[in-house]
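One protein chain is absent from this view; the other protein chains keep their places.
Right after this comes chain A.
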Amino acid sequence: MKPILDELEQRRAGARAGGGEKRVAAQHKRGKLTARERLELLLDTGSFEEFDTFVQHRCTDFGMDKAEKIPGDGVVTGWGTVNGRKVFVFAKDFTVFGGSLSEAHAAKITKIQDMALKVRAPIIGLFDAGGARIQEGVAALGGYGEVFKRNVTASGVIPQISVIMGPCAGGDVYSPAMTDFIFMVRDTSYMFVTGPEVVKTVTNESVTAEELGGAKVHTTKSSVADGAFENDVECLLQMRRLIDFLPACNRSGVPVWPSFDDGERLDPSLDTLVPDNPNKPYDMKELIAKVADEGDFFEIQQGFAKNILTGFGRVEGRTVGFVANQPMVLAGVLDADASRKAARFVRFCDAFEIPIVTFVDVPGFLPGTAQEYGGLIKHGAKLLFAYSQATVPLVTVITRKAFGGAYDVMASKHIGGDVNYAWPTAQIAVMGAKGAVEIIFRADIDDPEKIAARTKEYEQRFLSPFVAAERGYIDEVITPRATRKRIARALAMLASKKIEAPMKKHDNLPL
């Protein structure tokens, strides 16, 4: 038996060495860790169980049969735990064939995709690779297709997270694109469909990889990525933090841990959050921080469409999704980007039974040709659609403005809000007083005195939460200091919410 065990150990050591010392050193020199090092950081110490350690490619073209065969074939796969909860992982190994995807490599990934779906646990992919293995040609393309199809099957069933930690180009980008979240590492990762060389050849445009698809581009311009971190260590430790917020699957319910923060806690400082001057901004993040347990908030798409905030927090130890207009940026207006960003987040929460808390201070949709040409109607509709379709508990608090169509969109009672509160500072109306008066009393437009009187009248009548409350559109006008308590109680009450939607194949979201 002993020699056999020795041989196993020897083979394992060979696989663990990856592309060899030299390539590992080069990887470190680039500021990157190896696939196995990354998994050590992502998973609980000693919890990783590797699959397919000895898989090798079967390619014989272009001298591949004569070249060195490295066990694992450029991707490390398996499962492990994050704070004791199982997750499936695959990590591209840049030191082995540049992490390129072969048929065998793809088969390793699909095996654990299938396993993750079967046992209903999250799957996390770490990307650092050169795309398809050209030598394998169509076999590699077939492999991609197999991975893509499984991404879609698993979508909405188990959380899928992609972490881009090096190059990710060509066919490699579409699997991440179909997962729930993409995170990147600053300065060492980039993502694009076609790289700078091809761009130069085809369009004669000179651009660096960083400019074309670096973390900054994808977190602020394209919104492809949901966040970026300084380095591999920071990124992977934050992925552990994210996983603590996420359910194992769509039927598991959110994870729960003991809260150090009292659900009944009052916060008197919220009484003065909304400034006296209705045109003065305030930071909605403060409200989220003071409502969420211990102020802990994991923001999604922090760098993109900052006029709306999205992210995870907890209330009484249970995960909730926060969506909030941010008056600090563009007055919290809804534009195409903000609508898309929030819509995707709302749909993720709904798919995974994460209750949604919405804070509303929205002056309306952003006017202008840029927005209309850019399809604001359809993008705005995405958010409207997402909220209307949501069956998870929806608790909404209007802090200040809720004007026009944007009022309806932001999880209003009419589209499915379960518990809708308003602060006394709320103004629920079709539009601001000045605009409204200029339309209703057009005849008086040249008489500033009359207009002023009308404006005052309109303000008193409509720029308050009470007209809406009289109609029952608002369940209760609450004191700002009691917001956390009210939300905690509402969520506790709504925990057993059940909605049966009519049978349909699927909806037709305005894409």
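The working rule: a residue touches a chain if its C-beta (ideal position, glycine included) is under 8 Å from a C-beta of that chain, and two chains touch if they have at least 3 such contacts; residues count from 1.
Following the convention adopted for this analysis, contacts and distances are computed from a predicted model.
Peer 1: If you look up the hidden chain in UniProt, what protein name do you find among "C-type cytochrome biogenesis protein CcsB", "NADH-quinone oxidoreductase subunit L", "propionyl-CoA carboxylase" or "Xanthine dehydrogenase YagR molybdenum-binding subunit"?
Peer 2: "propionyl-CoA carboxylase"
Peer 1: Considering the whole complex, which of A:Gly142, A:Pro268, A:Pro424 or A:Pro448 touches the chain not shown?
Peer 2: Hidden-chain contact among the options goes to A:Pro268.
Peer 1: Which residue, A:Pro3, A:Gly63 or A:Pro258, contacts the hidden chain when the whole complex is considered?
Peer 2: Per the contact definition at the top, the residue touching the missing chain is A:Pro258.
Peer 1: Just name the one of A:Tyr282, A:Phe304, A:Phe348 or A:Phe385 that touches the chain not displayed here.
Peer 2: Hidden-chain contact among the options goes to A:Tyr282.
Peer 1: If the hidden chain were put back, which residues of chain A would touch it?
Peer 2: Residues in contact with the chain left out: 28, 31, 33, 37, 40-41, 44-45, 81, 83-86, 186-187, 216, 229-234, 237-238, 241, 244, 247-248, 252, 255-258, 260-261, 268-273, 276, 279-283, 286, 293-296, 327-331, 333, 363-364, 366, 368, 370, 432.
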